[in-house]
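First up is the structure itself, then whatever we jot down about it.
For this view, one protein chain was removed and the others were kept in their places.
We call the chains A, B and C, going by the order they appear; numbering starts again at 1 in every chain.
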Amino acid sequence: MAGSTFGNLFNITTWGESHGSGIGVVVDGCPAGLALSETDIQSYLDRRKPGASRYATQRKESDSVEILSGLFDGKTTGTPISMLVRNTSQRSSDYSEIASYYRPGHADYTFDQKYGFRDYRGGGRSSGRETIGRVAAGAIAAKLLTELGISVTAYTQAIGGIEIPNPECPLEMLDIAEARNNPTGMPDRETSQKAEAYLKQCMENLDSAGGIVACRISNMPAGIGEPVFEKLDANLARAVMSIGAVKAFEIGDGVKVSSANGSANNDSFRMNSDNTITKATNHAGGILGGISDGSEIILRAHFKPTPSIFQKQDTVNKNGENITIQIKGRHDPVIVPRAVVVVESMAAITILDLLLQNMTSRFDRIKTFYNK
Amino acid sequence: MAGSTFGNLFNITTWGESHGSGIGVVVDGCPAGLALSETDIQSYLDRRKPGASRYATQRKESDSVEILSGLFDGKTTGTPISMLVRNTSQRSSDYSEIASYYRPGHADYTFDQKYGFRDYRGGGRSSGRETIGRVAAGAIAAKLLTELGISVTAYTQAIGGIEIPNPECPLEMLDIAEARNNPTGMPDRETSQKAEAYLKQCMENLDSAGGIVACRISNMPAGIGEPVFEKLDANLARAVMSIGAVKAFEIGDGVKVSSANGSANNDSFRMNSDNTITKATNHAGGILGGISDGSEIILRAHFKPTPSIFQKQDTVNKNGENITIQIKGRHDPVIVPRAVVVVESMAAITILDLLLQNMTSRFDRIKTFYNK
Amino acid sequence: MAGSTFGNLFNITTWGESHGSGIGVVVDGCPAGLALSETDIQSYLDRRKPGASRYATQRKESDSVEILSGLFDGKTTGTPISMLVRNTSQRSSDYSEIASYYRPGHADYTFDQKYGFRDYRGGGRSSGRETIGRVAAGAIAAKLLTELGISVTAYTQAIGGIEIPNPECPLEMLDIAEARNNPTGMPDRETSQKAEAYLKQCMENLDSAGGIVACRISNMPAGIGEPVFEKLDANLARAVMSIGAVKAFEIGDGVKVSSANGSANNDSFRMNSDNTITKATNHAGGILGGISDGSEIILRAHFKPTPSIFQKQDTVNKNGENITIQIKGRHDPVIVPRAVVVVESMAAITILDLLLQNMTSRFDRIKTFYNK
Partner (left out) sequence: MAGSTFGNLFNITTWGESHGSGIGVVVDGCPAGLALSETDIQSYLDRRKPGASRYATQRKESDSVEILSGLFDGKTTGTPISMLVRNTSQRSSDYSEIASYYRPGHADYTFDQKYGFRDYRGGGRSSGRETIGRVAAGAIAAKLLTELGISVTAYTQAIGGIEIPNPECPLEMLDIAEARNNPTGMPDRETSQKAEAYLKQCMENLDSAGGIVACRISNMPAGIGEPVFEKLDANLARAVMSIGAVKAFEIGDGVKVSSANGSANNDSFRMNSDNTITKATNHAGGILGGISDGSEIILRAHFKPTPSIFQKQDTVNKNGENITIQIKGRHDPVIVPRAVVVVESMAAITILDLLLQNMTSRFDRIKTFYNK
């Protein structure tokens, strides 16, 4: 595939550039009979909308979604769901200068190398606006998962090294309502305020910050994921690493495992009082051998600092000259708060796809399904 | 796809269990005209073979490859290359006990949940022996890349927290010959000896260790990778995370980026004296916007400690009882040294596939190709 | 995949129902640098537009295309090209009755069986309007092929058994300009007039007719197509059989080969005076072993008669009762003339995709491409 489609049974195809007519996605393979409306989608899109705080770009983007197909009588029909968000706030004049040089940390140079030229307005296809399609599709995946009892919850774990206390605590100890309402996306008010102060400092320094998004998937059935190349964690890694600016991915204990011992890293199995099986600990992050084990799935994505900073920077121009530039425009000092819902969306899409695929793993269940 | 196939234009399909008749792979889409022999494959397979040192399992596995198809007159024909390694050293009796319980850190439980039962002999399909197919295919991908001037080099960066000095130094400062000959795979003799002492200690403690494998890809052309879901880094992440026991993946500065500032993380573009473009630094690890930028690609995989340890461990059996077990048999105290060539193989396969796909990115080049 | 995406390197994802907000397509993998405008697309769409003659539905559908992404400075950028055609002429009231029963020859029953309910307005996703997306994408594929010197030309060969004379004559002997201007799509005025008279008779009988669309691909390079499952003819078969109402597909001599002898069916190779290789005959239709042989590719699609006829018909309703119905509304007495451009589009998309894939078949050419 050429790269704009993700997923197999439940799959999404995104399209659109920052300054084209719009941004959108086609969701194919959505099962028939799910109640769905534009409100379901819009509430997700609003979570990635800029302009909500001083730490996000002040561009006014209404980002209103229109569902063009796939619904009838308020329910999904099983046919492709096409969604469109018109671009409305783009001022192409802002970007005329950057046509002539390569911004450090951006994809300007690599697009030119790959395609011979590029749509330089606002980053074109490499703009963060591409994620609108992912989030619109993620809203659908999340709704399906919710009705199956599975919840996907992402939040900001750290910004610029300022981390929430006890990041591995149970999900119910995190203040997710707080995370949805403060400008950092952190589920802890005090840490959020520290991070906000740090971001203020970054902005004064004409600089930017990175951060960590964590995501928990609760109530996963065991058995989801395929054992070799379509491992649940491998597919989650690809899903999350395909979000621009993510430079590292961790599942469970993540980078810590490389310095751990087996005796500490292994999770013991134990019987629950209701005769179900659980694990005494969850270093594995809910996945063993690429397949969900029924515990909470925990993943983390490390985002680099926004490459568009207002300091002077060295680069080259298209004439092959070393130059010094100073980027103008409206740019988030940190992209992490707006990326939270993108991580959540990509995780939801990945899990749903493998959940559907898993329906065919056992022949006895197939026979039951077809009443044989 | 059901999960045993990886890649698009250049793709591999692996099969086989630890204690079945054999292990193998079908490589499809290998371009015609590459000189290839079983020796090319065997030299790669020998790098993952057990029994080479006291820190790997003492099982004797000859792991001799037979190429069954796809060659004629010593060259690839463009048709599928099927390769077979017979299992010869398996003693099923070793594993009879584990049929009745779930080993911590292994896929026993998740396979039972997914499939209703499992081939418990040596881990079945979830055994590390599955990687034989990956390495056999990786040998072909690496040979193709070498002829295109691209080299893929993996090595052990750390074991149990003992890390080589200056891990981000230029590749030519690393002693790769040393890495290929010592039992740790580390490109530094002194560190390797420290790690060996640490592993000796682990074995005395009936414990195991994890570690880090790093991989460098040199001489990559710019422009490789697709901009959205098939990003070069996203596909590398999936490729590497699909290797059993990998719990985190980093590209370039990796987890460090989440606490960095943009001014430090951005890599300036600079003109070389020969009028080509380079970067003053390489925090990005050779990839911008999912597309190679012509710099060295640097990635790291974090492996968990071998789950098979000889200490007593708590778990449950199939009767739903809490029990204490003590695993017997032959197990590596660390899998990292043998995983080095697996990481190298998966990276080579991923890069080659995207390199082939990139041939269609520009219409002017297509016209030249077809002489129009 | 869930069924709305077609193709690999050059792929299309269609969406939309007859009476939803619109119909569209996302084209991914279009090489960068092709000059393209909405005019290129519209001229193709106009060829499938209804209302052009008395033998097509009298619905007024402007079917104006909007290109939403993938273009910059009038050229393709290599990123997805999203195209939208708004539905404007739909009168849902026309279709209220058919909600309660299953029309013979339509997909009403099978959609209900598959999805549990259906968008019954105008056939929903099974409407012929779905082909708008295919044609919009086909216009791009055809333009790319034209610049590579390859032409794809479809036309009506027969309607209701009335066939053009000498259907296997060289393409240049067919009056394609006539085919593009008469209401049957036949490249022979006299036969077209006979077919028109036949259709007039069908309409008077409240009946409908089927027909044959032929398609010729000229100037194909040899070597295109993959030898086993992605044979050029197999992929063309799937492409064309995926058009609603096609019940048979032929390549070259087609159904005649089953009663032929090898001595008559084999095409001798011969040397041209310019030292190139040709075939003395072309029973094979330009494909040997699934790979193009450099001769003209010839295929034919057999379309069933329009199932919506105005005669009384027996069927069942949702209450499980045998009933007699009489379909109302606006329906083509034959769909073949409007299907010509759909066949042409699907053929163009298929050929282009395999042409791109073929660039990786030989390692010597890959080395040349990457200057090694």
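We adopt the following convention: a residue touches a chain if its C-beta (ideal position, glycine included) is under 8 Å from a C-beta of that chain, and two chains touch if they have at least 3 such contacts.
Just so it is clear, the structure is predicted and the values come from calculations on it, not from any experiment.
For the chain excluded from display, the touched partners among the shown chains of the whole complex are A, B, C. Interface note: of C:L71, C:A107, C:I217 or C:L352, the residue touching the hidden chain in the full complex is C:A107. Within the whole complex, the absent chain has one touching residue among C:K200, C:R270, C:K328 or C:K372, and that is C:R270.
In the full complex, subunit C touches the hidden chain at residues 1-6, 8, 14, 102, 104-107, 109-111, 113-116, 125-126, 130, 158, 160-161, 202, 205, 207-212, 222-231, 233-235, 237-239, 241-242, 244, 247-255, 257-263, 265-271, 275, 277, 280, 284-285, 287-294, 302-309, 311, 313-316, 320-322, 357-358, 361-362, 364. Although one chain is hidden here, its contacts on subunit B can still be listed: residues 1-5, 8-11, 13-17, 20-24, 26, 28-29, 32-33, 66-73, 75, 77-82, 84, 114-119, 121, 124-125.
Taking the whole complex into account, subunit A touches the unshown chain at residues 8-10, 29, 31-34, 76, 78-79, 144, 147-149, 221, 227, 355-357, 359-367, 369-370, 372.
Here is the rule we go by: only the chains that are shown with their structure count from here on.
Taken chain by chain, the contacts link every pair, so each chain touches all the others. Subunit B and subunit C have Cα centroids separated by 44 Å.
Averaged C-alpha coordinates give centres for subunit A and subunit C that are 38 Å from one another.
Counting only residues that touch two or more partner chains, subunit A has 1-5, 8, 14, 114-116, 125.
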